[in-house]
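A short write-up of the structure that comes next.
Missing here: one protein chain of the complex. Every other protein chain is in place.
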Amino acid sequence: MTAMTEAGTAAGLRESAPQPRAGVPARGRWDWLGAVPFLAFVIIFMLAPVSYLIIGAFQTPKGAFTLGNIADLASPNIAASYWLSIRLSLASALIGTVTGLMLAWAVVLGGLPGWVRSAVTTFSGVASNFAGVPLAFAFIATLGRIGLVTVILRKVFHINLYATGFSLFSFWGLALTYLYFQMPLMLLVITPALEGLKREWEEAAASLGASRLQYWRFVGAPVLAPSVLGCFLLLFANAFGTLATVIALTGSNFSVVPILLFQQIRGNVLYNPNLGYALAVGMIAIMIVTNTAYLVLRTRAERWQK
Amino acid sequence: MTRRFPILPTLIVLAGAAYFLVPLYAAFQFSLQMKRGELSFEAYRSVFESSTFLSTLTFSTVASAAAIFFGAVLVVPTAYWVRLKLPKLRPVVEFLSLLPLIIPPVVLVFGHIRLFGSNSILPLTMSSWGTNILLVIGYVVLSMPYMFRAVDNGMASIDIATLTEAAESLGASRLRTIIDVIFPNVRSAIVSGAFLTFSISLGEFVLASLLNRPAFGPYMVQLGQDYAYQPAALAIMSFALTWILMALMQMAATRKPGQRLFRPSRSLAASKSQ
Partner (left out) sequence: MSFLTISALRKSFGANTVVKEFDLGVQKGEFISLLGPSGCGKTTVLRMVAGFETPSAGRIHIDGQDVTALRPNQRNIGMVFQAYALFPNLSVAENVAFGLRAARVPKPQIAARVAEMLELIGLPDLGGRYPFQLSGGQQQRIALARALAVQPRVLLLDEPLSALDAKIRVSLRTEIREIQRRLGITTIFVTHDQEEALSMSDRVVVMNGGIAEQVGAPFEIYNQPATRFVAGFVGTLNTLQATVADAQTGTLSLDGQHVRLGRALKVPAGSAVSVALRPEAVRLGRAEGLDVVLKARIDEVNFLGSVIRIRADMGVGKVSLDTFNRADAPPPPVGSEAEVSFAARDAIVLDH
């Protein structure tokens, strides 16, 4: 459910020059009032709830300051949740980055006809938004116990998928399902970077006697690296926050952090609301770190794309 | 260099196409198998006959529409005013509008439930209507990054400051300027933001479930636990709906000013307008 960061921001970020307001100093005095509704909304419904959770994370149920909740995040079952979430997000982001990059390379630089590219790009726009419950259903029909692919593998190739240890409702099943929105997202966010690889660079390298491999090693890969790493972090964050797909697939048996928090809100399974706050703060912290790193890397990459 | 046939790219695209299309085909195939031994649209019929399906879909549609309306009312004037009068505030507003991308929905709703719960000064969750409002507010927050960016880019592309000055120099009032000049020019941006909002909130599960609303997302999850074939039918319908929404958004986003969303031909529309 995240198709963030299109190339569109570039235009949006362009600073409109401050309006020269000659004379009449009194006129602008109340201009700030126009921003009040928006700021009020943001403060009341975004900043205040999050602040409430952050403050609560450092308090005991009685209201005294403590670092205990944060420390309790290291308790075995919570730490296991975080570790599971991080591993799942890493795996899904890694697979998504590699496959999305390959697909993007194939359609942008692979010399295929133009309609292939527009078809893949349009489909990716849809697929990156096709997450949550329906996605889970489609995968159950494909790789569930009586899913189409499972059945075909068993009947035609005599491979019993579920006997090999694979399950759609386990780690790798989830990673494979996430790929359905991760790969298109990767394709969409990395395409501008691939387009930024100028054909002249490859030609200049060739005219200087470099092989294709040398071109990719010394120029292509280093130029792409910050973008790819940035997109990887974006995919990581995207997977880390995913909840509806997991619930629809596993019915909250698969205790990644969002599931743990979901159960905590539902039934207070941790017997300590403040520990729930700490759980939420931990999620936000991970999102902030990955998104900030993504933005930093993107700025760095854009410097080269000029 | 002679262009040889691109073998590797072709293979990659074929593999990608297989990965993307097989689940859709499988879901479609599965959805037709409700009646033993024959292919039928029984699963679809059974979904449509369910009164819960209709009531939850209606609920979510109304909630999404409300979110679009309040999102637009909040974002459009702000984006306009900030561009026109408070350019120094623009980076701040833009940053705030992007914040929901780093606040996971489950965290947001957790904060809402705690802050607007029973002993709060604004106890929204204590009444059914209050909870509905909180749900819509949640959707406004979730879609804010997309809405704001769509509208702000729309305004960037038409240089609203100059347009406003031009309108005012011709004697138009501020309100007239907004209604007759600004709004028509950013309408397609708003429409494209609206479709995204709709696609985010229609099947949304986390907020609706934790606020205990009779919405479409929780209904789908419940259906998935109780039935086998209907969920596949729902997946196909959702996918089709996502396609339609994205197509409409594309059309809205690439539309030129003055061009209708749907229109038989240029000459026909031109002759009508004269």
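We call the chains A and B, going by the order they appear; numbering starts again at 1 in every chain.
In the analysis below, contacts are C-beta pairs under 8 Å (C-beta built on N, C-alpha and C of every residue); 3 or more make two chains touch, one makes a residue touch a chain.
The model shown is predicted, which means the values in this text are computed figures rather than measured ones.
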Omitted-chain contact residue, chosen from A:39, A:109, A:206 or A:289: A:206
Hidden partner interface residues of subunit A, rising order: 198, 200-201, 203-211, 214, 218-219, 222-223, 303-306
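Just so it is clear, only the chains that are shown with their structure count from here on.
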Touch list for subunit B against partner subunit A, complex: 3, 6, 8-10, 12-13, 16, 19-20, 22-27, 29-31, 74-75, 77-78, 81-90, 93-94, 96, 99-115, 137, 140-141, 145-146, 149, 152-153, 156-157, 161, 196, 199-200, 203-206, 210, 217, 220-221, 224-225, 231-232, 234-236, 238-239, 242-243, 246, 250
Subunit B-facing residues of subunit A, complex: 1-4, 6, 8-9, 11-19, 28, 31-32, 34-35, 37-39, 41-42, 45-46, 48-50, 52-53, 56, 99, 102-103, 105-107, 110-112, 116, 120, 122-123, 125-127, 129-130, 132-142, 147-149, 179-180, 183, 237, 240-241, 243-244, 247-248, 251, 258, 261-262, 265-266, 273, 276, 280, 283-284, 287-288, 291
